[in-house]
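All protein chains of the complex are present and in place, except for one that has been dropped.
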Amino acid sequence: MSTSKLTHFVESGAARMVDVGDKAETLRTAVAAGAIEMAPETLARICAGTVDKGDVLGVARVAAICGLKRTSELIPMCHPVRVTGVDVALDPIDAVAVDGRAQLGIRATVRARDRTGVEMEALTAVTLAALTVYDMCKAIDRGMRVVDVRLVEKHGGKSGSWVRGEPDGRA
Amino acid sequence: MSTSKLTHFVESGAARMVDVGDKAETLRTAVAAGAIEMAPETLARICAGTVDKGDVLGVARVAAICGLKRTSELIPMCHPVRVTGVDVALDPIDAVAVDGRAQLGIRATVRARDRTGVEMEALTAVTLAALTVYDMCKAIDRGMRVVDVRLVEKHGGKSGSWVRGEPDGRA
Amino acid sequence: MSTSKLTHFVESGAARMVDVGDKAETLRTAVAAGAIEMAPETLARICAGTVDKGDVLGVARVAAICGLKRTSELIPMCHPVRVTGVDVALDPIDAVAVDGRAQLGIRATVRARDRTGVEMEALTAVTLAALTVYDMCKAIDRGMRVVDVRLVEKHGGKSGSWVRGEPDGRA
Amino acid sequence: MSTSKLTHFVESGAARMVDVGDKAETLRTAVAAGAIEMAPETLARICAGTVDKGDVLGVARVAAICGLKRTSELIPMCHPVRVTGVDVALDPIDAVAVDGRAQLGIRATVRARDRTGVEMEALTAVTLAALTVYDMCKAIDRGMRVVDVRLVEKHGGKSGSWVRGEPDGRA
Amino acid sequence: MSTSKLTHFVESGAARMVDVGDKAETLRTAVAAGAIEMAPETLARICAGTVDKGDVLGVARVAAICGLKRTSELIPMCHPVRVTGVDVALDPIDAVAVDGRAQLGIRATVRARDRTGVEMEALTAVTLAALTVYDMCKAIDRGMRVVDVRLVEKHGGKSGSWVRGEPDGRA
Partner (left out) sequence: MSTSKLTHFVESGAARMVDVGDKAETLRTAVAAGAIEMAPETLARICAGTVDKGDVLGVARVAAICGLKRTSELIPMCHPVRVTGVDVALDPIDAVAVDGRAQLGIRATVRARDRTGVEMEALTAVTLAALTVYDMCKAIDRGMRVVDVRLVEKHGGKSGSWVRGEPDGRA
């Protein structure tokens, strides 16, 4: 195969990792949230620390922090980012919704100083925390659901800030 | 530290990977589903294949299949499993809900012949597909949400079959 | 390069992964232990749960369980094994040794039903727990040491049982 | 999204991991080979052990063995396999070809007892060994080429044996 | 073991990761290429999208992009690099060579802003794309070969530009 042949490789629709090399390295923050809906008695056992597999909230938090560091391995077109700080909070929500289900809220805040944002890292952290809760409690409540995983806000970079629910933040 | 000292290590509440070594190696199947809610125009672009980062549905499917093979690395108390087969389906749902949002449905079917089930593999596949869609479309629709990620059914193993919505399938 | 040429590749001293394909798939157990030596006040803070980075014992336990599942990726000649169960115990040892140092004992028990033993998985779990403790406490005690990481006992497989300190268990 | 909606997800052309759960767990062997073409003086330095970055042949062998254990993470539709044994041989080929280039031959033999073959593991081993050689020598010979990476033979499984060059082995 | 003892550790021939900490963080680009040789009918099926395992070109492209982000895990002496952009092109080459074989050309362009080049990332992308094609088509054409994987050009860094075939670019 000649080199000249190679020079006119052209494909439309082909996936690619968009180049961010010309973007400035600035402070980036992203906050994502979500929840896992479950039977009220499941939430009670999580909070009481009586789930057989151990400390659900503690393990979910570690899973979120560990796993988000691998976001660019899991999400194909994501750029590798050196995350500088992470907080993951898990908050039992006692308000029982219409259908008698309880929820455990999950919220992840991720920071980096990089050429691209950390929204995917924050969303990955929330989903891995939720899946870890599911795994540790599935023997007692297979019907749990992960719900409403979303970006809450992001700051930094050329596109600036975005906050959900504000006029320019759709939905 | 003497060995005798070590023999009475006792801790309550400590996380552990429950032993499944005495369970039989049988055929296991799990189906999980979920959706990603978005603006109708985002869904239209995904289906038309005009998203800048490339073929969203194709990349999401690969992300799901690749990523689920690492479930036991991501979910701390999960056992490593040799998955034997996977199908991931992505289905645009044209019915626009109450609030004018469209959805892309995601469904993963995972099979293995092992001592433990593959529910977590199926749920991991669904969430990674959803996050990949988010990543590839976030430049045009930051307000997307991952919703309703849940086990649909599972078969095999000592606990047998569970199908959501049936009398013994909670929620 | 002809195929015939390739048939007499011979190298002495070359590393290789020894074939275990003819060994029977049997129940394997390994117990490893070790300790991390530190200032008594460091151990006191770990036990009181007042280390800034969070719950040291809980995070170390998760690090050990998660990390050991990747043993065959980290230790080059190790065979991949499907671990079926893991317990990791961390035990503050109040006895202050000759030089006024305290210790946190670590002990990992790993089980599998496989063609090769799980000694390396157990040793990997112990060292990763120790390194996690170091990481979370290094801001207050850089002088900590990981000491005495060793196999305590192993059972199963053709070579049978080995118990440290018994006549046939060297050292 | 209703469950009934999900039951008729149908997609043609979608990538999937073909199910091998009904195949028997049998002994599988695969041999792959390839070579890296280089300047004769580069090969001389590799053999003399005078490359600045260290023992090229030894490091390449470890890279091959380590990396092949992650084949199913790298090749999307590959099944995870528990490899039971691996040999990697690197063989300087002194015969200098038409254009004055030397070659280092690489050959990997992989064995497993599984439901699917290990051809991809053997091919991955060969390419990772070749890339490692490239990496360690690129400061002195950027023009090296990886050539002729191919399956040499495979045995086991329903499709039985295949040997390159035999009547039923194409090419 | 005394510290003084440790101060004169000396080993010749030992592999090491060469320090690049004093190099400037500059824009780096590398282009690598290669091809996979196959039966003409295999190439026809790939292009027609009728291979059973799915969209071969799309999956190979994702495998290349995902996998190259793990180059430093796979190639032992490689430095970790934050890649900023990647393009992978796959180009069916209709010209049937001397022996009646067709080829699928692969070309990867990688960019980063770092202290070291991205040649290995580009070469890794090309080989993983090729291996993925092999995997998805091996049921119909076991005789495929990966051929001519090479660096095409690189730019940036102290050693500046290198272009294959130019007077200073060997081979």
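By letter and in written order, the chains are A, B, C, D and E; residue numbering begins at 1 in each of them.
By our rule, a contact is a pair of C-beta atoms (placed from the backbone, for glycine too) under 8 Å apart; a residue touches a chain by one contact, two chains touch by 3 or more.
Source: prediction; values computed, not measured.
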| item | value |
| --- | --- |
| Interface with the undisplayed chain - residues on subunit A | 27, 33, 35, 57-58, 61-62, 65-66, 69-70, 82-91, 93, 103, 105, 107, 111-113, 148, 152, 164-165 |
| For subunit D, the residues touching the chain missing from this view | 55, 58-59, 62-63, 66 |
| Touching residues (missing chain, whole complex) on subunit C | 13-16, 18, 34, 39, 49, 52-55, 58-59, 62-63, 66-67, 70, 74-78, 101, 119-120, 123-124, 127-128, 130-132, 134-136, 138, 141-151, 154, 162, 164, 169-171 |
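The working rule: only the chains that are shown with their structure count from here on.
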| item | value |
| --- | --- |
| Inter-centroid spacing, subunit E versus subunit A (mean Cα positions, whole Å) | 30 |
| Contacts with 2+ other chains: residues of subunit D | 14-16, 18, 58, 62, 66, 70, 76-77, 82, 148, 164 |
